[in-house]
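Missing here is one protein chain; the remaining ones are kept as they sit in the complex.
Now for chain A:
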Amino acid sequence: MPDPTAGVGIELSDVTKRYPGQEHGAVEDFSLRVEPGELLMFVGPSGCGKTTTMKMINRIIEPTSGSITIDGEDVLSLDPNELRRHIGYVIQQIGLFPHMTIAENIATVPKLLGWSKARVADRVDELLRTVALDPGVFAHRYPKQLSGGQQQRVGVARALAADPPVMLMDEPFGATDPITRLRLQEEFRRLQADIGKTIIFVTHDFDEAVRLGDRIAVLSERSRIEQCDTPANILADPANEYVAGFIGRGAGLMRLALIPIGEVPLEAPDDSSAALGVQDSLRDALDLLVLTGGQRVNVTDESGSVAGSLTHAGISAALGAPRLPTGTAP
């Protein structure tokens, strides 16, 4: 039996948003299926309609035409307020209510759903711990007493409060500094591995999309889907110039970061080189090769014994690059 709070599928069919007096729609004939438990990234430049598309799912913006279903149910036929209570929503500015404590902020949706006081209090504690904030310290603070990173965690906790099967996230980590952002992304990835929500995550940062997404929809003007595939497939085989341009340079390095060393064939070890584990990525291996200037890097398995080694050529081969015979470079 499926977990009732795990993700459900979302289906958008021919969704269009047209504002009066504008020649083109902001979003035109957008169709996409999001699988249950999938983290789908919408990536595209500012103004491409990615946020508009996302906001039509919880009807913050009403579509002009088309249909949207969540778990087979037509969202446009539901009461919008009732609908939104079952969709987690995180925006870039976080939007914590400054006149309410952290606990009150997180309790917003559970209270709207009429939960008992005790249940709400338990849930607030549980969520604060989930996002690594001590309830004893933070529950009764006000948003302005928290750092940006802490506020962002509370924003995620608040969106998760009533355990919605679907989450919409609009550049949730966009306003944080790069170091905090990396940490939040890492935490979020671990969190999602546990909770398995169906998430639509809007970003303009392709690195972020690669780091977090199960699939990435690369969008252009009017929310046109240029390509929708796994990060590895998009990096390996961009559908067109637009996608390639959006990926920019460094596609090879981004792909390496997605491949664990354990997935590629290893060569015989040599005893002098530094070592990495099989769970590290090929990017880590390349990094170590560059840093040490060596020919190869040894790899250890889970038990810590040396399982083999990797060379530059081996790493390139993992990306499908032609493998040059070693030692014959001109």
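What we mean here is this: contacts are C-beta pairs under 8 Å (C-beta built on N, C-alpha and C of every residue); 3 or more make two chains touch, one makes a residue touch a chain; residues count from 1.
To be clear about the criterion, contacts and distances are computed from a predicted model.
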item	value
Listed names "Phenylalanine--tRNA ligase beta subunit", "ABC transporter permease", "Na(+)-translocating NADH-quinone reductase subunit D" or "Lactate utilization protein A", matching UniProt entry of the absent chain	"ABC transporter permease"
From A:Q93, A:S147, A:N240 or A:Q279, residue that would touch the chain that is not displayed	A:Q93
Identified contact with the non-displayed chain, of A:R85, A:R123 or A:R181	A:R85
Option touching the unshown chain, where A:L12, A:V43, A:I68 or A:V109 are the choices	A:V109
Interface with the unshown chain - residue positions in chain A	58, 60, 80-87, 89, 91-101, 108-109, 112, 142-144, 158, 168
